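A short write-up of the structure that comes next.
Here the complex is missing one protein chain, while the rest keep their positions.
For subunit A:
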Amino acid sequence: MDAGSRTPQPRPGTIGDSPPRPDATAKVLGTFPYASDLTAEGMLCGATLRSPHPRALIKRVDVAPALALPGVRAVLTHQDVPGRKHYGLIVRDCPVLAVDQVRYQGEPVAVVAADDAGTARRAAGAIVVEYEVLPPVTDPRGALFDPDSPRVHPGGNLVRHQPIRRGRPDDPAVRAQAAVHITREYQVGMQDQAFLGPEAGLAYPLPDGGVHLHVATQWLHADREQVAPCLGLPEEKVHVTLAGVGGAFGGREDLSVQIHAAMLALRTGRPVRMVYDRRESFFGHVHRHPAVLRYTHGARGDGRLVYVIAEILLDGGAYASTTEAVVGNASSLGAGPYEVEHVAIDAYGAYTNNPPCGAMRGFGAVQACFAYEAQMDALAAALGIHPLDLRARNAVKQGSTIATGQVIDSPAPLAAMFGELRAMPLPPEHDPAALPPGGYGNTTHGEGVRRGVGYGVGIKNICYSEGFDDYSTARVRLAVEHGEPVAAVRTAAAEVGQGLVTVQGQIARTELGVEQVSVEPADTRAGSSGSSSASRQSYMTGGAVKAACEAVRDQVFELARERGIAVPRDAALLGGKLVSARGEPLADLAAVLGGRVVEQTREYRHRPTGPLDRLTGQGGSHVQFAFAVHRAVVDVDVELGLIKVVRLDVVQDVGRILNRLALEGQIQGGTAQGLGLAVLEEIVTDGGKVRNPSFTDYLIPTILDMPPLGMRILQHPDPASPYGLRGAGEPPTLSSTPAIAAAVRAATGLALTRVPIRPEHIALPGERPGNPPPESASPQSASPENAAPPGPAPLSQEANTDA
């Protein structure tokens, strides 16, 4: 299966090899310039005044005390926004600076530029804002379904409702086919991307009245598209260059400093840098949607699924961000990677006065996966079937139809993946060297420790879905310099740490047979490459670079033919020569080019997708599906509720390995992020206010929390994608969380319907709502009488959201 051993050794630096990242040394030495390190001659520092209230009317703003401070160069409010007052990735609902009201704690109200960062911060604090505080809308169920709920926006509190209807899930005859029915409500807390490089950017005013932004972002052109209208400038006058990105994970899709820094630069005529500190960063970007998911599954005695009914509430917070698309994913993938004939899913995205939520690795698929996988375990337990067997009996394969009616037309090798996972060795029962739950705290010498094993499987869409015109642009040049063939690749694709720059170089080496490739800085002078999200850049920008290389190669062959050289169709470029398919030299590249530079630009599009039907959710909305499977082994101190994940094993199919080292890094990181959601990571809010905006209390896994990760990478190529690759960055994030949660359930016997699992959920299970005592996991909930599947009408259900 593992083609790493099957395929011949690749040429150094080409596809299949793992050349080092060009920025690796600088990052290790600490010399890599992140966006926050940028400086400029005569630079001012910006600061943001943010709302302390989740919901309030702004009665008065007095900037005079700030302007009076020495060293303050500009203080701007919404009245100073030169163009459009609102922006947004999908819906233009987010004010550049609050206009007469604030909708979440941390909403920007005013910005300041001053000679230094301290002065700017103090000046922001000196601005007087009079608020009339209103009661915040914090419960998404109430926001959506309580007619008396205040409206967060004039249009109401619904961002999107997407139903999925397949078969006849409401038909009593269908339901009667099931031997067991399981109904549970699940909750997913608000996870943060927790990137280590805070939001930062530097804006230069340009002589033509325009502005040049250097910023850490995920999609340069989407930034420009949103920034320019707010500045009242045509797009040509806004220039965006990627600055060093310290992690993104979706959190840099939405704008942060971009418009503010640009406004301040245009107003003062000087370069302005804005850098958030750690606390501000927690308010400066969107988070993962917290979710309440109510699922009913019915299955036959042999474990085959009969029907799935689900209601998924996603709390989008104060502004739309990408909620619409997140709802699309959660609904269309809401039944998981399983064949099921009868499906009714309703996914809702709500406006509330909680922190805005948007893109984060896994994007709606993560929340659904936690719930449907817990359901699969509950079915397995009720039927006395091994959890992997139950999954295998229902798993999709190539040719299967998912809940939206879309047929999976490329390999979906779950059966092979389960087999690989089973074959991986389990850790020893007792390892004296292993850290016990509680870690360094010396909380147990074995007392109360129980082991559990659990599984998780996820399905993730790759690239943009639902009819979006998703493309990437690449320009490739080929020349001979000092007798050496050299290639230069230019795109606007954001290297956010995932290794895209390395892969672009590998593709150019593969296609053009060169060793030397330079990848130019990402910039809006190039055409759009789309976002570094949806696990799409190897596919899309990789595809664009490949297409541009092929065009360059074709042009070289054309030039050769013009010079009377017979170039067969299957010729190639290698080591500065035109060669036949068998490697015989046909001509010298230098001679063919004769000093010329060959340059080609290509836009690459994946095959088109379609919308989801508004009422039935049917449609071919996705481009490609990717899968990962995890097994988790945990030790739990059941008396203290402390968890040590002992071992994780993962099998992922990536179609084709482009760069094993970078890929393994993605799988490690995605798995760790899933672990964080399972047992640690949550932005805790109370009345719309964030209670833990720091790494002191927003805990991410350390090296002692992340266990050894066993990995098997399969390569079943997708005929539709470049090199057969399958996007790889997100799938491991989906399946790691439910696998760990399942293992903790197995160790404790508790239902544990909420992540992250906290110590008190285990040690004092009766304490909290949303965490029923172990009895509810017993077969009584598996009896048909007890099932009471939720109908599509959500009003009938009790609210149980504020945790």
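Following the convention adopted for this analysis, contacts are C-beta pairs under 8 Å (C-beta built on N, C-alpha and C of every residue); 3 or more make two chains touch, one makes a residue touch a chain; residues count from 1.
Just so we're on the same page, contacts and distances are computed from a predicted model.
Novice: For the chain that is missing from this picture, which UniProt protein name fits: "Tryptophan synthase beta chain", "Cytochrome P450", "Putrescine ABC transporter, permease protein" or "FAD binding domain-containing protein"?
Specialist: From the listed options "Tryptophan synthase beta chain", "Cytochrome P450", "Putrescine ABC transporter, permease protein" or "FAD binding domain-containing protein", the omitted chain resolves to "FAD binding domain-containing protein".
Novice: Thinking of the whole complex, not just what is shown, which of A:103, A:644, A:712 or A:745 touches the missing chain?
Specialist: Among A:103, A:644, A:712 or A:745, only A:644 touches the chain that is not shown.
Novice: Looking at A:447, A:481 or A:584, which makes contact with the chain not pictured?
Specialist: In the complete complex, the chain left out is touched by residue A:447.
Novice: In the whole complex, not just what's shown, which of A:596, A:614 or A:691 touches the removed chain?
Specialist: A:691
Novice: If the hidden chain were put back, which of A:355, A:701 or A:732 would touch it?
Specialist: With A:355, A:701 or A:732 as choices, the missing chain is touched by A:701.
Novice: If you put the missing chain back, which residues of subunit A would it touch?
Specialist: For subunit A, the residues touching the absent chain are 118, 121, 277-279, 435, 437-445, 447-448, 639-642, 644, 679-680, 684, 691-692, 696-697, 699, 701-702, 704-705, 758-760, 763-764, 767.
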